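The complex appears here without one of its protein chains, the remainder shown in place.
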Amino acid sequence: MIIGKQKPIEEIKPMMASAQRVLVLGCGTCVAVCMAGGEKEAAMLASALRMSVKLDGRSTEIRDYTVQRQCEFEYNESAAELVEWADLIVSIACGIGVQTMNEQFPARQTVPGLNTTFLGRPMEQGVWAERCLACGNCVLHLTGGICPISRCAKNILNGPCGGSQRGKCEINSEIDCAWQLIYDRLTTLGMQDLLLEIQPPKDWSTSRDGGPRKIVREDLKL
Amino acid sequence: MNSDSQLSKLLSTGQFVVSAELGPPKGTDIGVIQRKAAHLKGYVDAVNVTDNQTAVVRMSSIGVAALLVQMGLEPIIQMTCRDRNRLAIQADLLGAWALGIRDVLCLSGDHQVFGNHATAKNVFDLDSVQLIQMVRNMGETGKFQSGDPIEGEAPKFLVGGAANPYADPFDFRPLRTAKKAKAGAQFIQTQLIYNAPKFGEYMKRYCDLGLHERVHMMAGVGPIKTLGAARYMASKVPGMDVPDEIVKRMESAPKEKRAEEGIKICVEIIEQVRQMPGVAGIHIMAIEWEETIAEITRRAGLLPRPVA
Partner (left out) sequence: MSIEFEPQITAFTCRYCGSVPADMAGAGHLLYPANIKMVTLPCTGRLDAQYLLAAFEQGADGVCVFACGPDNCHHLTGSQRAARRTVYVKDLLRQIGLQPERLEIFHLGIGQAQDFARIVEEMTARIRELGPNPLR
C-alpha cells in the first residue's frame, strides 16, 4: 500500500501563512493504515497547528475532517461544506489525494501536509518497508518473489553487484541486499538456474520513464 | 580478439599483462594527467581510467583516455551504469572509438550516496552484465541495442568486466563471472586482493568452470601507503578483505618504513597470484601514488614490458 510520513510542522506552517481558515483533511485508507494521515492524525495535526499558530500570536481557525478515501470525487463530496468554509486545505492524504482535491475543488488550494514516500508493507506495528516501484512490468516470478527494482539500490537485474557484503547493501548496512535474498530464495526453491540466465535490458517505458501512465478498461466503462 | 587493441594482442599471445589505474583530476588540469601518465608509461601495458569513481565527479574517463591516446598510452575506459542510460553509453562509445580508444571496462558503478553529489538522480538503465552484452554486440554485429545498424566501422572494443572475489554470496561469485563471460566479457579485473588464499579458492572454482579458457583474469593489486589506509580498507570499504596480518605488518613497521612495507606487501601478492592457474595478468591500483608503479613492476620482475 501507499506509505507516507507527515511533513514537519515547520514545513506546513509557511504554506498556511496567509490563510485565516484552514481545513486539515485526512484520508481513511492507506495513510490511515500507516498511521500518518488518518482521522486520528488529522485531529492531532489540527490540534498541533492550533497551538503553534497561537504561540505565534496568530488567530487562524483550524478544523479537521477525514474522508473515507481522498482519491475519489464521490468520497470527497462529504467534505464540500468544510472546503467551502476554508481558505486553504492542508491534506494529509497521499499526493494523489492532494491532487484530487485540487482537481475537484479548484477554487481552493489544497497543499500537502504529508510526503508520500513509497509503496510497501508493514513489517511490524510502526515499521514499514518499501516493496514496489510500480515499474509496470512485474518480474517477481524470475526472482523468487523479491523485487530487484524496488529493493536493489541499483535496480540490477543480473545481480548481485560487487558491493554485496554479508547479505547487506553497500549503501547502508541496514538494508538487505536484494540479490542475496533472491539468491537464497531461488536456492531454496531449487531454481538457482534462473540466476545464470542473462536478463535483458529492462523496458522502462512501462514505468515513469515512458511518461505519465493511464489505464483504460473499455469493458468496465459505463 | 580485436586487432587494434594492444592489450588484446598481448592477451591473445598468452603474455602476462600489467595494467594500472589512473584517477582523473577533480577539475580541468591536464598537467595532472600528464604527470600521472609519465609515471606509468613503459611500466604497464594499458591504463584504466576511472569513471566518477566512488561517485565523486572527476574529468570523464573518455576525455582523459583521449589525452592518453595522444600521449602514446593505451587507455581502458571505465563505463558505469550509474550516470548514463543506454543512449548516452552508446553515443559515448562511438565517440571513444573515433578518439582511438579500444578497451572498455563495464561496471555497475558505486552508488552516488558514497560521493559528493548524493542528492543526484541515478540512472542504472542497464546493469553491468547487460552493458557487457550490449558493448560486445555493438562490435560483433555492428548494431545498436535497438537493432539499428551502426554506420561505418563497427566499434569492436575489447570488453571487460569486474569481479569481486570477496563479495557475498561468496559461492555465487565465480558463477557471476561466468555470467559476464557468457555476456561477452573478454577480460576481468578484480578488486584489490590482500587475502591471497581466499582469492585462490575463487580462482580454483573459476578454473573448474572453464573460465580460464574463455576470459582473461587480471588480479587487482595495490601498495598500501599508510597504516590508516590499511585500517580503512579493512573496515570501511565494502567488499574488501584485508587480513589481520597485513594490518599488523603495517602496524609493526616504524612509521617512516610503512610505505616501503606497503610496497613489499603488494609485490608479494603479485608473486602469489602469478602462481595461480588462470591468472593472466595484474591490475595495479596505486591511486594518488602512481610513482610506485615503476618500483612495483621492477621488483615483481615484470619489466621490460613487451611491445605488442
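As written, the chains take the letters A and B, and residue 1 is the first residue of each chain.
Operating definition for what follows: a residue touches a chain if its C-beta (ideal position, glycine included) is under 8 Å from a C-beta of that chain, and two chains touch if they have at least 3 such contacts.
Just so it is clear, the model here is predicted, and its values are computed rather than measured.
Novice: Over the full complex, note down every shown chain the hidden chain is touching.
Specialist: Touch partners of the hidden chain, whole complex considered, are A.
Novice: Using the touch definition up top, pick the residue from A:10, A:174, A:193 or A:218 that touches the left-out chain.
Specialist: Touches the omitted chain: A:218.
Novice: Since one chain has been left out of the picture, which residues of chain A touch it in the full complex?
Specialist: Spelled out for chain A, the touching residues are 217-222.
Convention: only the chains that are shown with their structure count from here on.
Novice: Provide the C-alpha centroid distance between chain A and chain B, rounded to the nearest whole angstrom.
Specialist: Taking the average C-alpha coordinate of chain A and of chain B, the gap between them is 40 Å.
Novice: Touching residues of chain A toward chain B in the complex: what are they?
Specialist: 153-167, 170-172, 177, 180, 183-184, 195-196, 198-202, 204
Novice: Chain A touches which residues of chain B in the complex?
Specialist: 81-82, 86, 108-111, 113-114, 122, 124-130, 133-134, 145, 162-164, 167-169, 172, 175-176, 178-179, 182-183, 191, 238-239
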